[in-house]
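The complex appears here minus one protein chain, its other protein chains still in place.
Showing chain A:
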């Protein structure tokens, strides 16, 4: 199979991929964007106007996936449009539909739930100490993956074409990377609980004997006691409590929970508990 697209065509595909989400809408989600992105490729593939029109219609249908994974799907689709005969065209859409679900899951677990929390927490801890390096480092690390992955995926996806699918079915690569990203993400989240959330109580218990009247001699700070049992135990307790509330409400009332926590914290600080 001969590949027609030049480096310049792939660059054009990349540029149009970057603006794909602007046309996001409730009817076809990214359908319009996908058609717009792949249109120059179709123009190069089909010389016949009727065929080109059909192909454009084919790609203006419902489509949605993760930003950085759109690149792979676009490129594989481009390769397929070139290599398939006229009677195989329907297969292209089922391929797109088949890829967009799993790849969206991969993109979410790899970037949104793993990479962004990791670099976000590194950046935030630097920023908390007043260093401008924090956001700069986060910007660089985020965009190496964000922009880099998109471009690389276009080149890779086009080169592999349909072979990407066969490779994937054999090794189940998407599922494997997803699982690994999930584990890394969860361990980082576990670490964040103790480093980011700070719940401390100024409460004290006075154990001074009342007989001798030396009240306040043996003051035990509750926080110190808790730290000896387990550091950050209050942070852990709060997080797990919030997690259970969120799970009960299926995660849809996060903003409401934040407001309630604010009011609760104000009340608890007022009474000297926090």
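Going forward, a residue touches a chain if its C-beta (ideal position, glycine included) is under 8 Å from a C-beta of that chain, and two chains touch if they have at least 3 such contacts; residues count from 1.
Throughout what follows, contacts and distances are computed from a predicted model.
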Identity of the absent chain, which is to be given by its UniProt protein name, from "PTS sugar transporter", "PepSY domain-containing protein", "Phosphonate transport system permease protein" or "ATP-binding cassette domain-containing protein"
"PTS sugar transporter"
With respect to the chain omitted from the figure, which of A:184, A:203 or A:222 is a touching residue?
A:184
For chain A, residues in touch with the removed chain:
18-19, 21-29, 31-33, 35-36, 39-40, 42-43, 49-50, 52-53, 56-57, 60, 64, 67, 101-102, 104-105, 108-109, 112-113, 116-118, 120-125, 127-128, 130-132, 134-135, 138-139, 142-143, 146-147, 172, 175-176, 178-199, 230-232, 235-236, 238-240, 242-243, 246-247, 251, 254-255, 257-259, 261-262, 265-270, 274
